[in-house]
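Every protein chain of the complex appears in place save one, which is left out.
In this document, chain identifiers A, B and C correspond to the written order of the chains, with residue numbering beginning at 1 in each.
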Amino acid sequence: MRIRYFAWIKDITNKEDEIIDINHPKSIQELKKYLENLYPELKKHFLQDVLRFAVNQEYVSENLNLKPIDEIAIFPPVSGG
Amino acid sequence: MRIRYFAWIKDITNKEDEIIDINHPKSIQELKKYLENLYPELKKHFLQDVLRFAVNQEYVSENLNLKPIDEIAIFPPVSGG
Amino acid sequence: MIKIQKKNFNLEEEIEKIKNKHLDIGALTSFVGYVRDLNNNKDVKYLNLEVYQEMAFKELSKIENNATKKWSLIDTLIIHRYGKLVVNEKIVLVCCFSQHRKNSFEACEFIMNYLKKDAPFWKNEFYYKDNEWLENSS
Partner (left out) sequence: MIKIQKKNFNLEEEIEKIKNKHLDIGALTSFVGYVRDLNNNKDVKYLNLEVYQEMAFKELSKIENNATKKWSLIDTLIIHRYGKLVVNEKIVLVCCFSQHRKNSFEACEFIMNYLKKDAPFWKNEFYYKDNEWLENSS
């Protein structure tokens, strides 16, 4: 499972992406818990509910089952255009 | 007083413009009568009320007083753009 | 700025000339009208576009001024061609430059609507057998 970070999320994680190989999270909820442990600063942003999640390049609701081959992206509100 | 014709009005008048020097019409109503005599085919178009009149390059209502120095234009509905 | 001309124009050049004057522009909405190959169910060969030039300048200036005031536009550009125009050629360009996109969209559609309604241009459309003077529906 590959996790990708964008914009200022990268400043918190200090990386653009990472692979979670063992005990990968089964849902976005589990992923959030997993990442809060790794990066405590993310917690307040999860609580504010401002971040967006994409699985395999599609926006997702939180109740999707995550699979080991999924690419998951976490990013702040967009500002294109 | 200069009268200018545009689009298919020119096919009726056979000219682009003309000068009315003596006894010039004092209103659009008088001008219509004057032109109906010169170009009988115009009458039906005046009756259908489809033509537009401009005095000195501005759209006008019919009750304007016409002056000898005015430029008056008669034309069908526009089709620019 | 209003231009009434026979010759074609280059979108990039016309737009950048104005854009480069104003560094506060964030949004440009533009409209281009083209000669279509089919109209009134007939194959079009070309248009002959007639204009009442002095009045077209006055009418387009009024429309431009109204839009500029109503939507706080930073700049505008209207180019309308006349003369013989074949299929695929540009007829008209309207550009509305503003800080934000909503104003430029609304102003551009407003200018096109009034241009179609009031600007003194007439299209004489030539088909393979005959020709027809067009009228814009209101």
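We take it that a residue touches a chain if its C-beta (ideal position, glycine included) is under 8 Å from a C-beta of that chain, and two chains touch if they have at least 3 such contacts.
Just so we're clear, the structure is a prediction, and the values are computed from it rather than from any experiment.
Enquirer: Name every shown chain in contact with the chain that has been left out of the document.
Expert: A, C
Enquirer: Taking the full complex into account, what residues of chain C touch the chain not shown?
Expert: Residue positions of chain C that touch the missing chain: 10-13, 15, 19-20, 23-34, 36-38, 87-88, 99, 101, 104-105, 108-109, 112.
Enquirer: Touching the missing chain, which residues of chain A?
Expert: Here the touching residues of chain A are 4, 6-8, 54, 57-59, 73, 75-81.
Following the convention adopted for this analysis, only the chains that are shown with their structure count from here on.
Enquirer: Centre to centre, by mean C-alpha position, how many angstrom separate chain B and chain C?
Expert: 26
Enquirer: Counting only Cα atoms for the centres, state how far chain A is from chain C in Å.
Expert: 48
Enquirer: Tell me, which residues of chain C touch at least two other chains?
Expert: none
Enquirer: Among the residues of chain B, pick out those that touch two or more other chains and give their numbers.
Expert: none
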